[in-house]
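First, the structure itself, so that you have it in front of you.
Every protein chain but one is kept in place in this view of the complex.
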Amino acid sequence: MSGDAIIEVRDLHKWYSGVHALKGVSLDIRRGEALGLVGDNGAGKSTLINILSGTQQPDGGSISFEGRKVQFGNPRDAMDAGIETIYQYNSMVPTMSIARNMFIGREPLKASIFGVGVMDRRRMAEEAMQALRDVDLHLRSPDALVGELSGGQRQGVAIARAMHFKSKVMILDEPTNHLAVKETEKVLGFIKSLKAMGITAIFISHNIHHVFDCTDRIVAMALGEVVLDKRVEDTSMDEVLDVL
Amino acid sequence: MSGDAIIEVRDLHKWYSGVHALKGVSLDIRRGEALGLVGDNGAGKSTLINILSGTQQPDGGSISFEGRKVQFGNPRDAMDAGIETIYQYNSMVPTMSIARNMFIGREPLKASIFGVGVMDRRRMAEEAMQALRDVDLHLRSPDALVGELSGGQRQGVAIARAMHFKSKVMILDEPTNHLAVKETEKVLGFIKSLKAMGITAIFISHNIHHVFDCTDRIVAMALGEVVLDKRVEDTSMDEVLDVL
Amino acid sequence: QDGPMNIVFTHHSSASNPFWQAVQKGFDDACEKIEANCQMIFTQTEGAIDQQAANMITALAGSPDALITSIVDNTAFDQIIQQAVDQGVTVIAANVDDTEGAAGNARAAFVGQGFIPAGYSLGQKMSEFFPEEGPINVVVGISAPGQNWSEQRGMGVMNFMEEYAAANPDREVNVTRLDTGTDGAVVAERVGAYLLANPETTAYFDTGLWHAYVAQVLADRNIPPGQVLMGGFDIVSEVLQQMEAGYIQVQVDQQPYMQGFIPVMQAYLAHAVDLSPTDVDTGQGLVLQEDVPALKELAAQGVR
Amino acid sequence: MRRLLKIYMEKPELAGIVFLLVLGTIFQIQSGGVFLNAQNVQGILGLLPEMALVAIGVTLLMICGEFDLSVGSVFALCPMVMGVLLADGVSFWLAFPAGLGAALLVGLTNGIITIRFNIPSFITTLGMLFVARSATVVISGGFPPMIPQGAMPRDAFVAFVGPGDMFRMSFLWFLAVAILVSLLLGRTNFGNWVRATGGFLPAAQSMGIPTARVKIACFMLCSLLAGFAGTIQVMRLGAPLPSIGEGLELQAVAAAVIGGTALTGGIGTILGGIIGAVLIRVIDNGLVLSRVDADWFKMALGGLTIFAVIVNAWLRKKARAMKVETNT
Partner (left out) sequence: MRRLLKIYMEKPELAGIVFLLVLGTIFQIQSGGVFLNAQNVQGILGLLPEMALVAIGVTLLMICGEFDLSVGSVFALCPMVMGVLLADGVSFWLAFPAGLGAALLVGLTNGIITIRFNIPSFITTLGMLFVARSATVVISGGFPPMIPQGAMPRDAFVAFVGPGDMFRMSFLWFLAVAILVSLLLGRTNFGNWVRATGGFLPAAQSMGIPTARVKIACFMLCSLLAGFAGTIQVMRLGAPLPSIGEGLELQAVAAAVIGGTALTGGIGTILGGIIGAVLIRVIDNGLVLSRVDADWFKMALGGLTIFAVIVNAWLRKKARAMKVETNT
């Protein structure tokens, strides 16, 4: 099973002060697979994701990426390895414009020395608008501040960003929250399309219909442990709902 | 129609700097009715809600509550009139405990002079845990900080608070975001139960199924205007999806 | 008696003030001579009397043999000094004394020169340079409004100016007080701007040494020396330079080294042979242009 | 056991106490036993209330999410108003409230300007720092007024009391205020509102808390305590100097922060602010007794202050990393 696993998680533990949030989670994620991660509130899904994307460090256990043991000290490491994440809580800077938010940390440069250079602001504006149109969001200008957007618009920007920078592994932590019907469909379509591009996806949602609609395998967590791990064909909504 | 309307909104306008967010919205909400408010991202739903709950002031138009013209200068006015709101963005103070968050501004007091008094902390802790159990959330202690909760747990606390302090009118702006399956069902059940208690509800959601499941009337907004206003019996999901 | 003496010196100034560094030099040199354990305690904020009082209280807890202190307020230190004397500590005032002198509190003696008399004699000396006729427009720069050292020096100057006006009823005498600050650059800018707007100004008195920087501004503007008379307090190299150039006419020199040195000697005598300390005037201390060459060398050494 | 240790260590103000003990030991050795002798402890305790009272007010205000840089000036203004009135022969029981009234007025002005015009309190109170100081100098004419002997009931505020005359009355006043404000913040609904207002203003507003009034109340309380502290100092020194309290604003903020108060509001305790104030006084006192050379004094002061906060942060981090389930 681990032959073609792109990510192998082994016995992962995470403590927050006074809370044992992950109690030995092991999990293999195969290359090109779309994995659905479900579970009760507080089950530890976001914690697992945060560790995979480098925003948090585990207290025990190991992670292998493409066969090699890795230790992501910060999100940059994970991004460089090829993991792109949409976080549950907005990873946007409210005081900055849409275009700047889209490209934070990955600004297109006109010229640069030692990694610092002049941003290509026209390109940023154009690509930002294009990416937004791709998720069916029609926003005013790319210079509007993210802090002044509605809840769904903000989430839309986060998704547009991730879609724009798609990578080897895409992690989506409840991406459809706050999104309107059309945008939600775009996101589900996007997840399905990842398979064709050979991109691995981890999709977290509380909407079982959505999960069954676009993933290959379903992992359910409860109280920091994996309690179900089956292919979609081998299970049913009722079975999943049962363990939750 | 306006005979038994508890809230009458007439030609409401709202400008944010450079954005015309509400372009003359008129709406009657009948006593005891459950109203579903749907619409695209950025349609102006939250803006309308914010005005009804006093967190924002309109730039034009009027609101009547129980037949009398009102002007809610701040949320307290609306609460005193009998409007209880769950906001789309967390209305929690992350640095405070669950119990304290539940009772912000409405602390049970042991004794008081001029409105300032000693809080009954035992009662707060007990009632908080009870309210959480009512939404099927089982959290550690009432002293945990809200900022350390998972996304769904946090939303659960907001809902528990609103359910605990239920009032004449309940406004719920996308309450089921971040919530797991069981909790979501509790919320939908709660909305349905309001009718029996004669409480008016305004329910915003992007999940048409949920809206159809528990409301009597559906209002759809687009670009700051009301584009559809029909009783559930008189419309269908397709018709609603069409106008969005 | 056995063991070296413990002597503490507290005052109202911070370590970045060159005047007090010179006092410290005298203090340390004297202590070395009598082989005493000495400590000079500065305040964190320039002119902070409350901090000085706190430092005195702390120092007394270490039971020193002698306490040397500046007395910049008539009441604030009375209790503490009384307590020290009761404790058997020799207390000597240095640099500034209670305006009531020995009657003001329990200190044994005073070494230095009061703020008000110093200001007065500065004004008096400066009046010798005043033009023969025409109105006299005098500006007094209060470096730190509300702080004793500055207010009292300013008051001394103004006291003299009042007498001067009374003595010369036929002449028009105007006195302006400016908040000039204690940062050389700011003083230069403020006074520079004022002099620009009021070119008929006769003299500028600083309650510190910051008029040296005003002189620099005037030099920059090609205003000849002597057009505006200037005077102030304390000797440092910049002041001497500007006196040489002729921009500064009169400077009060309290001989800081002496103010640090003498009290230690007096304390030593009191301690070793029970001689009672006596008041020492550290000099009339008015420096004019012709005194500069002799002072330059000493100033560079930090002795004057 | 571990669990208790963990809970204990996570409290920032208690971490401060640990550091205080360590520091005390070092100073005791360094000063050859003088640091903890009766006279010195008496000296520390005698001065402490003045700064600690200011720190209490500033801590409360910072928890509420606002700043007050004008405390140092109010510290001088309030007793000066009282002193000028006393010198004019007004009775203490009119002059004292008049002084406190002036302090309250400054606080009220700070609050109203900050909230009405929605500008940062940093600027309002920085401006007020100058205005209040200037007012002090103006009403005094630059020199301390002569207060008639016995016009101030020093017995009630600064006389020595207790076994071995260990405390001044001011210490008792300080204790009373500290307990009252701690209870206000920790046990009353007003305290809840303060914390919510500073923790996340939009949430506090949307829950119907009258945040403007809460903030103004905190501004006023902060000014009042600063003024009261200044009055105590003046009674102790005997004369209302127009220059007292300069630089106090940064010290008070530092005390609050050392005690674990967040600059962004919402987090902190009164006890923490007090411990911060104690630390600052102890460091200052200990360094003087250790005979640190004057030129190096500020270096030691600055270094130790930073070090205190580092130790604090480190202890808390260690505590958080302890793997004990505390609240399941």
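The first chain written gets the first letter, and so on, giving A, B, C and D; residue counts start at 1 in each chain.
To be clear about the criterion, a contact is a pair of C-beta atoms (placed from the backbone, for glycine too) under 8 Å apart; a residue touches a chain by one contact, two chains touch by 3 or more.
Being a predicted model, the structure only gives us computed values, none of them experimental.
Screening A:Ser17, A:Thr47 or A:Thr85 against the full complex identifies A:Thr85 as the residue touching the chain left out.
Across C:Val236, C:Ala270 or C:Val287, the residue that sits in touch with the chain not pictured is C:Val236. Residues of subunit D in touch with the missing chain: 69, 113, 117-120, 122-124, 126-131, 133-135, 137-138, 141-142, 250, 253-254, 257-258, 262-264, 295-299, 301-303, 305-306, 309-310, 312-314, 317. Touching residues on subunit A toward the chain that is not drawn are 53, 55, 74-76, 79-80, 85, 87, 90-96, 100, 103-107, 109, 112, 115-119, 121, 140-141, 143-144. Considering the complete assembly, subunit B touches the hidden chain via residues 15, 17-20, 59.
The rule is simple: only the chains that are shown with their structure count from here on.
Centre to centre, using the average C-alpha position, subunit B and subunit D are separated by 42 Å. Subunit A and subunit C have CA centres that are 70 Å apart. Multi-chain contact residues of subunit A, defined as those touching 2 or more other chains: 17, 19. Touching two or more other chains at once are residues 327-328 of subunit D.
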